[in-house]
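The complex appears here minus one protein chain, its other protein chains still in place.
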Amino acid sequence: MLAETARKLVEGKAKVARIRELRRPDHPTGFSRELFAEMAELGFTALSIPEDFGGMGLGLFDLAQILESLGRELAPEPVLTTAVLGAVPLLRGGSDDQKQWFLPSLAAGETVVTLALDEAGMRDRWFSPKTRLERSAEGFALSGEKIQVADALVADAFIVTCESPSGLALALVDAKAPGVSIERQFRVDSRAVGIVRFDGVAVRESDLLQGDARAILQETLDRAAVALSAEMLGAAEKAFADTVGYLKERVQFGVPIGSFQALQHRAATLYCELQLLRSAVMAAARAADEAPEAFPRLAALAKATANETFLHVAKEAIQMHGGVGMTDEFDIGFYLKRAQAAAVTFGDTSHHRRRWAELNGY
Amino acid sequence: MLAETARKLVEGKAKVARIRELRRPDHPTGFSRELFAEMAELGFTALSIPEDFGGMGLGLFDLAQILESLGRELAPEPVLTTAVLGAVPLLRGGSDDQKQWFLPSLAAGETVVTLALDEAGMRDRWFSPKTRLERSAEGFALSGEKIQVADALVADAFIVTCESPSGLALALVDAKAPGVSIERQFRVDSRAVGIVRFDGVAVRESDLLQGDARAILQETLDRAAVALSAEMLGAAEKAFADTVGYLKERVQFGVPIGSFQALQHRAATLYCELQLLRSAVMAAARAADEAPEAFPRLAALAKATANETFLHVAKEAIQMHGGVGMTDEFDIGFYLKRAQAAAVTFGDTSHHRRRWAELNGY
Amino acid sequence: MSDLEAFREEVRAFLEEHAPKSLRGTSPCGPFDGYWGGKKHPPVDPDVLRWRDVCYERGFTAPTWPREYGGAGLSRKHAAILWEEMRAMGLPRPVVGFGFAMIGPTLLEYGSEELKREHLPKIARGEIRWCQGYSEPGAGSDLANVQMRAERDGDHFILNGQKIWTSHADKSDWIFCLVRTNSSAKKQQGITFILVDMETPGVTPRKIDLISGSSPFCETFFENVRVPVRNVVGEIDKGWTVGKALLAHERANIGSSIGRMPGSGQRELVDRARRHLAWSEGKIEDAVLREQIAELGMIEEAFQLTLDRVAQKAQSGNPGSESSILKVVATELKQRRYELGQAIGGLQSLGWEGPGFDADDLAFTREWLRSRANTIEGGSSEIQRNIIAKQVLGLPEVK
Partner (left out) sequence: MSDLEAFREEVRAFLEEHAPKSLRGTSPCGPFDGYWGGKKHPPVDPDVLRWRDVCYERGFTAPTWPREYGGAGLSRKHAAILWEEMRAMGLPRPVVGFGFAMIGPTLLEYGSEELKREHLPKIARGEIRWCQGYSEPGAGSDLANVQMRAERDGDHFILNGQKIWTSHADKSDWIFCLVRTNSSAKKQQGITFILVDMETPGVTPRKIDLISGSSPFCETFFENVRVPVRNVVGEIDKGWTVGKALLAHERANIGSSIGRMPGSGQRELVDRARRHLAWSEGKIEDAVLREQIAELGMIEEAFQLTLDRVAQKAQSGNPGSESSILKVVATELKQRRYELGQAIGGLQSLGWEGPGFDADDLAFTREWLRSRANTIEGGSSEIQRNIIAKQVLGLPEVK
């Protein structure tokens, strides 16, 4: 139901073509505030937050379907950011105060909390950040630089992975705190990510998430990987559908190019890959809610499959569109750009294969 | 010239179909003694042995062309064995006596000397054999077990890689020496390889090859890899040519199946790969004679390319032949079997890629 | 308690009481693992026959078939529970074979009442073993290019020609064939689907050796074979419709038979890696091979999840074009798995027989070779991709 609503919403108001507007360097957010408000009103941000905190108490399976719909048109509104990168660590490690403060307003789409995760040269060594949390007179001081932080420009607070005297820690830092500076980055997929610098930012003990930071981070990453995979599934399916449509309509040598067997076989191969991807994403999302012991393995499966399939589809989509597919006037190129960006976010294929091997005991 | 002669010889007397005869468990040698004698008479075994020792003094480039011709019909006669596995270590490390004794008769095709190289579980760690050469009253005693030794059944002597008190050594051992036992193995490609066991075989100091054993072994392996690549090139080209012929002649749905674009494109891809393989093999063989500094790198290139291309061609050849390609009555299956065997002999693809990376400084 | 839960209880009680102890834990309960039946079957363990009999009694050898034909009249969901419970106890299906997977469902859909009554109970009891007479030497993927002639002679047809890839023809009692009854009609027309008793004079099967060695395949020759007209399934000259429906059953079986053992392909590769590769700290040292195993392991899992998804979607009805997707993915995955297994095995992957190779390696070599046929038989990958392109994606006919 909600997924259908989401699909209608993006098809009505958020076709991929709007990226040409959103990507302009002077665009303040890189997404549409109005549309995000509408999404929040429809419940997209509240969906997976417990009812106690003003949410709808549904699981990742339902969220994944929303994200899949948004992914079809590459909608950059920060639904994944708030519902996963912000909400999951808070739900798992937030104090009662933090939960009460943040979760209802995340659910309402009024606040954006994001994860300040990646660092230059870090690759997938997320559990060994260079960002340091050191003892200071008032508690702690946080110093370091995070890159490509999702929705950094609009974030109200960051959950920052850092190395504390007692190991990995997750610090919740207000975006306006003294010592925090944010710089917009321009990425190939036009998502408005940013560099976030922490220069001796004061952090209190109570700002740190509680519990096993490694476990919280791992679960956040797994859920983020599956959520992103769902977005990628939608995007890959849409790029494929557009390409099949083009194959039927584009005439060369007097026939639709879709009548060429070499292209037919390649399209059939992509279709098979998309079926496997859909199965993997749905199973992983469902496992998050119902089969926690299988979830990490299935998360690796979903993301690795999404990486490979979306990139393959996007490359073939351009090739099958021919010259026009290469022009900025056509939309299909946006899918290739997004495929690459998504493929290296929350773990590339190699990362997830290694993790899969480890979880399967070899 | 000689290559042309070799091609005519195999096409006239040694079509691949004879493997059904040679593979019988009671066949004494696994190849044709008569044909090998004829090959020797034509100079195939003498070709790359220096004139001082009764050879023709030509290089690997010329030998490669002979082997390519033999490869087209998967001829198993021990030309590569004598001209490379036997002759190269003797030329590089043999004493004057050993050279005088063996090389002229290798050139004449009267003697077979082979390399006892591989051991169970060794994979490509050829420089760390488990076969041991230990001091004894009379000199040394050799103990160990070698597997899949090429032409073990007909060998007059073995060059055995072994670990001596002073490191890697190459021992020349008479096949009839007490303590040597040979057992035939039955391999998928019907080549008559064997297990050779050394049970405290007496070895004199003068039986050991002189000089840097590692360097001699490496050069032998590089040359063997290129020689085998040449054989694989011929085999792959023949399997491909047979397949293209079949595509033209086999009619389904009322048209030759070669008119289906999906098959055309795959055939075109194979053809491109074969062009690269030919270039790599020719360049490597030429470098052995003319550019020793480039040779190891090019040897890795030739073998890795041969492994990938021959297997790819052989698999597609079966697929394009359809059901009949799977029957033992058709010859095309022999190429797949040989492709797999050749691909894991003298270094698989991964081995040569790692070696290439190392030689290129990364 | 729902009806399904009640049925599960009932099945458990039945199995607990009747399943021979000696058969428990011996089998994955797949549609082709177990007792194939037929008159030429060599003597078997009496427990196998006892198991067959108790199941047949309850209609459990062919649970979805109507009771009057030897089945139990169960829904697909009920049948799934039955197989699940047998699998949980490691029991084989009581009888297996092409009778259940192919000709049975086809007879139910297209057969005359007479044919159903004659053949279905014998299949259900494993009395009669069936094989398939579709392919011909000149036809290959072009299955409709049927050349085997059937000429009318009163209430008989006289069959002349040759079928190929007739699996287990040498062990079968009956064969279902596509034959040409009208050669002036267009290709797909003029084909008739007919059942032939292999004891009829003039039917001669001959075994085919494959590149992987001996095989269940045969060529079957037909020389003036007299077959009653009443053995036709569906209408004369309209057999292609019947034949195609059966193909969809075949494809679905090929796809699902590969997916029956979750993770088993990956386990096999990891076992092989354990025997042939260096490990350290619980990991395969060779990072390249390790990631390649993971890559295929993931495809396998995604494929199995797809099987589940298709099964849920299609709880009723015939397998559709999904079967083409499953067939392509399953067979190409299997080939890649054997190729990787060969790479892991190194020189030990080359064994054909005799000394220096262990039994696992020898079997693996043969299976590697055999796997090359998977993308050819049962409709080649090329044919399946044509079907997907046209029937699923709606791409236009090749001009």
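Note that the chains take the letters A, B and C in the order they are written out, and that residue 1 is the start of every chain.
Just so it is clear, a residue touches a chain if its C-beta (ideal position, glycine included) is under 8 Å from a C-beta of that chain, and two chains touch if they have at least 3 such contacts.
This one's a predicted model, so the numbers in the text were calculated from it and none came from an experiment.
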Displayed chains contacting the withheld chain: A, B, C
Residue of B:T5, B:T29, B:S143 or B:S259 touching the missing chain in the full complex: B:S259
Touching the absent chain when the full complex is considered, from B:T5, B:T29 or B:S350: B:S350
Sole contact to the chain not displayed, among A:Q100, A:S136, A:S206 or A:Q252: A:Q252
In chain B, positions touching the absent partner: 244, 247-248, 255-256, 258-261, 263-265, 267-269, 271-272, 275-280, 282-283, 298, 300-301, 304-305, 350, 353-354, 356-358, 360-362
Residue ranges of chain C at the interface with the undisplayed chain: 286-288, 291, 398
Touching residues on chain A - with respect to the absent chain: 25, 118, 120-121, 123, 147-148, 183-190, 195, 250, 252-253, 260-263, 311, 315, 318-319, 322-329, 333, 336-337, 340-341, 344-345, 348, 350
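Here is the rule we use: only the chains that are shown with their structure count from here on.
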Longest centre-to-centre distance from chain B, chain (CA-based): A
Where chain A and chain C are represented by their mean Cα positions, the distance between them in whole Å: 43
Length of the line joining the C-alpha centres of chain A and chain B, rounded to whole Å: 53
Multi-partner residues of chain B (each touching 2 or more other chains): 260-262
Sequence positions of chain C contacting 2 or more other chains: 382, 385, 398
